[in-house]
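Every protein chain but one is kept in place in this view of the complex.
Chain IDs A, B and C follow the sequence of writing; residue 1 opens each chain.
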C-alpha cells in the first residue's frame, strides 16, 4: 500500500525529521520526498510518498499524524492512497481539440481518472463524447440566470461525486458558488502566455502586438479572471509570416499539451497552492 | 559586389517580376529573395540580395530603380552595399552582462560593426569598456535637464556618425528628440516576455504572479514605453524552487542572447518595421 | 484558382525572373515565393503560389511551362492545384497515441486529406479506427513472406489510389518494392532524436546513456533504416528523476506532435527532398 502526504506549514526547524520519523514509526518506507521553502513567505512545503507492507488503517494514521506531528506546527496537510481514482468532469463549448486530446488519453490509459460526463453549454461536441462512449449533458448558459445554470451544474456534479473539473475551452465565467465548492479543483486552459493577453481573443491581441512567441497557460480558476495560480505554461515561436489563423492552429497544439500536463500533475497530486502560486513537485 | 534591397509597398500584382527583371537588366544575379505579404494591411515586403560581377554605380542604380520600379508603386525602399560597416554605439548603466557579451562578440569577430564608444549614465562599467579597448563616456542623467543630457548625447553621436544605438540595460527613458533622430535604430532589451510585465522590476512581478516561464524581449525604441516593434524574444522555464535572484540570473542569459540576436538581425539588414511590428527575414 | 509550383534545378542566373515572368504572362498573381540555394550542391529550389482569376487549363499550363521555362534549365518541377485533396493511408501496430492524434485532427478538420483506411499488422487498434468511422484492415506480417505481405498491401493501396502513407508507430520494415512505389511518400515517426539511437528501443538506450533531452524524428522512409530525409524533429528535457516509463510517456507527446507536423508539411506541399535532406518551406 502506498500513501502520498502533502504538507505545508510555517517554516521551522525539524519538520522533515519529525515527519520522516513518524513514517518510520508507522513502518513505512519513504520512496519519494521533495520539499520546498518559500523564504519570502516563511512557508514549508513537502510531498512524501511512502510504501507500507501491510494495509494501513487510514483513520488511525490520520489521527496519529494530526496529533503527533501536525497539531503543534500549525500544519495543513492531506494524505491520499493510491487506490482512489479521482472523478473528473469536463466542461466544453464548441472547440473540440482539447476534448479529443483528453478523451484519447483517457481511452489510451494515460489519464488515471474516471470521467462520468462531458458537459457543454452548446451541443456541438455531443458527437465527440458519444464517439468515446462518455455521456454528454447540455447545460445552456446564454440568456439564463447564473443561479439556474449553477443548479443544473450542481445537479450533475454532486450525484457523480466529481472531484475536480477541467474546463476544456469552456469559455464561460464560473460562478463564485462553484469556485467555492471546488477550490483549486477547477483547471482552466487559457490560450495565451499569461499574464499577457488576459481575456478574450488573445491570439488576435498577440498578432496585433507582433510578438515572436505565443503561449498557453493552465491555471486553477479563482474569482479573478485568468489570474488564478498557474500550473503549467508552454510556448512556441511565431513569425511575421504567420497569420492569426496560423496562431490559432499552433495554439491548439499548445493548449492540448499544456492542459493535459496540468491535469496529469493534478491527478498525481503534484500541485500545491499558496498565495495564488503553485508549488509543482516533480 | 553585392547589393541588399529592402522594399515595402502596397500589395499589387507583378512586383516580384518587376524587381527581378530590373536586377536582371542591371546584370545582377539574385542569390536570395524573400517576400511577405501582410494581407490584413495589404502591404508587400521584400528582401533581395544580388551579386554583380562588375562594380555598380550606386547613384545610377538608385536613380534607375526609383524611376523605373519604385515610383509607380508607391514603394519605400533602401539599398545597401556589403562594403558598409555600420557604426554602433552602446549605452549602459550598471549591469555588465550584456556589455561583456556584446564586446566579446565584437572582439571575436562575430559582430560586423564599428563600436566608437560605450556611454554610461554611471561610471561603473568604465573598466569593462577599457578592458576591451573601447572609449567610455560618462553622461550623467539624474538631476539633469533632459535637454542637457540630449546635448551631451548628440555631441557624441554626431561626430562619430553613429548609425544605430544599442541600449544594453541602459534603464533610462530615451527622449523623443533622440528617437526622432534614430527611428527604428535604437535597440532595447527588456527583461520580460513583453507585453507581460512592462516597466520596472519585471522579474519581481513575474515571481509574484507565479509564472512557469520567464522571457526577454528586444525591440526598437518608440515613444511608448516597452511597446516598440519586437525584434526577438526568448524564454526559459522556471519553477517554484527559483527565487527572484534565480530569475535574475537566468534572465541574464536570456538578455545576453536575445539582445545579441536582435543586433545581428539589425546589422544583417534582416529587419523591416511596419505598423509597429517587424518583418524578420531569415 | 490557385496553383502551387515546386521547382529544383541547377543554380543559374535568371531563374526567378523567368518563372515570375511566365506566371505573369499566364495572368497569375504571385502570393507566395520562397527560394533556397544549396550552394554546396549548386541546386536552386523554389516554391511559388499564384492565384488566377479564371480557371487555368492545367495541361496547357504544364505544356507551356515545360517548353518555355523548364526544358532549358534541366528543371524538375511539379504543379498542384488547391482542389486536390490527397489520399492518406495510416499503418499501425499496437501503440494507439499517434493514431488517436491523427484521427482526432482529421475529424476536427485540421488535416486536409482523405483517409480511406487504417491498416494494422495486429488487430489491437481496430476499435480506435472504428470509433472514428474509418475502415480497418488487418495485414499480419509475422511468419509470412514479404512478397505475400506486399501483395496484400498493394491490393489495398492501389484501388484506393493512396497518395501517401503514414507509419503511425507501425514498427515494421517497409519493403523496397513499396518504397519504390512511394518515393518520399512514406512518412515515419522514430522515437528518438535521430541520428542518435537508431533502431529498436531508443528510449531505453537514451536512459542508459543518461541524456538530458529526448526527441522524436519524422522522416521519409528510404531503404536505409531510420536514415531517410528528416522532415521534423522536436525534443523535451528529461532528468535523472525520470524512469524509462517516464521517457516513454513524454515521448508519446513528442511523437504525436512531430508526426502530425510532418504530415501537415507534406500535405501542404512544403517539403522537397534532395541528397537525402529536405527543404522545408514556411
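In this section, a residue touches a chain if its C-beta (ideal position, glycine included) is under 8 Å from a C-beta of that chain, and two chains touch if they have at least 3 such contacts.
Just so you know, these numbers come straight off a predicted model, no measurement behind them.
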{"item": "Options A:1, A:16, A:134 or A:225, residue touching the unrepresented chain", "value": "A:16"}
{"item": "Touching residues (missing chain, whole complex) on chain C", "value": "36, 38-39, 193-197, 209-213, 215, 229-235, 239-241, 243, 276-280"}
{"item": "For chain A, the residues touching the chain missing from this view", "value": "13-14, 16-17, 20-21, 23-24, 29-35, 37"}
{"item": "Residue ranges of chain B at the interface with the undisplayed chain", "value": "96-97, 100-101, 104, 107-108, 110, 128, 131-132, 239, 241, 249, 252-253, 257, 282"}
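Just so it is clear, only the chains that are shown with their structure count from here on.
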{"item": "Chain centre separation in whole Å, for chain C relative to chain A (CA means)", "value": "36"}
{"item": "Inter-chain centre distance, chain A versus chain B - centres from mean C-alpha coordinates, in Å", "value": "41"}
{"item": "Overlap residues in chain A, where contacts from two or more other chains coincide", "value": "239, 241"}
